[in-house]
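Okay, so here's the structure we're looking at.
Note that this complex is displayed minus one protein chain, with the remaining chains in position.
For chain A:
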Amino acid sequence: MAEHGNGDSTAVVKAGDGASEGYAIDNPGLPPHRPRLADVDEKAAKRSERQVAALFFISIIGTVMFFVGYFAVARMDQFDDYFEGMSALRVQNTLIGVGTALAMLGIGLGIVHWAKTLMPDHEVTEDRKPLRTEEDRAEAEKIVTEVVDETQIKRRPLLRNTMIAAALLAPLPAVVLFRDLDRTGDFGVERMRHSLWDEGVRLVRDPTGTPIRAADLTIGSAMHVIPENLREVSGHGDRLAEKAKAVVLLMRLNPDDLHAPTPGRENWSYDGIIACSKVCTHVGCPVALYERHTHHLLCPCHQSTFDASEEFKVTFGPAGRPLPQLPITVDDEGFLIARSDFTEPVGPTYWERGHTDPEGDFPA
């Protein structure tokens, strides 16, 4: 079997339309037209006609089906039992959807079948117009040159230069106009360092707001808590923004399972109870899954895994930092409270995160 032919029939550029030259045979032209059944047999053509008509008829049935779905099925608010309402909605949605589908497919398939079996199927050849003709190009170039000359822009550089300067500056206001997209007015980046947690703020359940005693948590259990002062924040958006920084996971481990804390964190836990930010340090999803036996926390979005027994260090996945730990203790009444705010910004990393804090809260 011949693998490679002679090596020099390989000029990069082949002139002309490539119709024939250089190839094994000449372009043989269009293959002969083969008549379809419906072209030669009137019975087949009649059959096609009936098939198309049947498809159009199916379309009509589909439209009727839509109306049945729309008018004959009661709306959800007319049911006392919401399960019945949901079933009715499901029936209605199916009738409307399948009805519309039949209506459309009937028309579409009908027309296409009609085109394929009955409309002429002779392939036609048309020449391509050259994209650019020399006459047009020369004429266009002449026009442009004349127009430019008539403006005198080349002879008067002062006009040109000032125009360019003006045109470069003019769009800037359009950019600056968007400055107040930030409604805080001051870019409040510093605010990202602080949450509602502070010394003495109680850890409460979400959404009931009831405080938690150490005894409420058995070993191995975990719950998601918010600061008690969250409800004082007014405005839905502002409350969500504060909540997005303040949500905390609280869990109780056997104190023997906890690794020795790093210096400075000795009193951050209370009798095996530890608390951490629930906001993933990767891109900010809630770290919602807790596995009791391994005391691993798993973020369901990108599977970052943190070990609660080792100050929430990353054991797997894309997160680049441990979850910030919230220092906690109990107050006089025995309710869990925060010792302070988080000692570092919570949530995903941002450019200014590594700054030395002007108030000195966070060492660089």
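One rule holds for everything that comes next: contacts are C-beta pairs under 8 Å (C-beta built on N, C-alpha and C of every residue); 3 or more make two chains touch, one makes a residue touch a chain; residues count from 1.
Following the convention adopted for this analysis, contacts and distances are computed from a predicted model.
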Of the options "Transport permease protein", "Cytochrome bc1 complex cytochrome b subunit", "Ion-translocating oxidoreductase complex subunit C" or "Sulfite reductase", which is the UniProt protein name for the chain that has been left out of view?
"Cytochrome bc1 complex cytochrome b subunit"
Residue in contact with the excluded chain [from A:Pro173, A:Gly235 or A:Pro263]:
A:Gly235
Of the candidates A:Gly220, A:Pro261 or A:Gly284, the residue in contact with the absent chain is A:Gly284
Which listed residue (A:Ala44, A:Leu89 or A:Ala214) would be found touching the missing chain in the intact complex?
A:Leu89
Suppose we count only contacts with the excluded chain; which residues of chain A make the list?
1-7, 9-14, 17-19, 23-25, 27-32, 34-35, 40, 70, 75-77, 79, 82, 85, 89, 92-112, 114-116, 119-121, 123-129, 131, 143, 146, 178, 181-184, 187-189, 191-192, 206, 224, 226, 235-238, 240-241, 243-245, 247, 278-280, 282-286, 288-289, 300-304, 314, 316-321, 347-356, 364
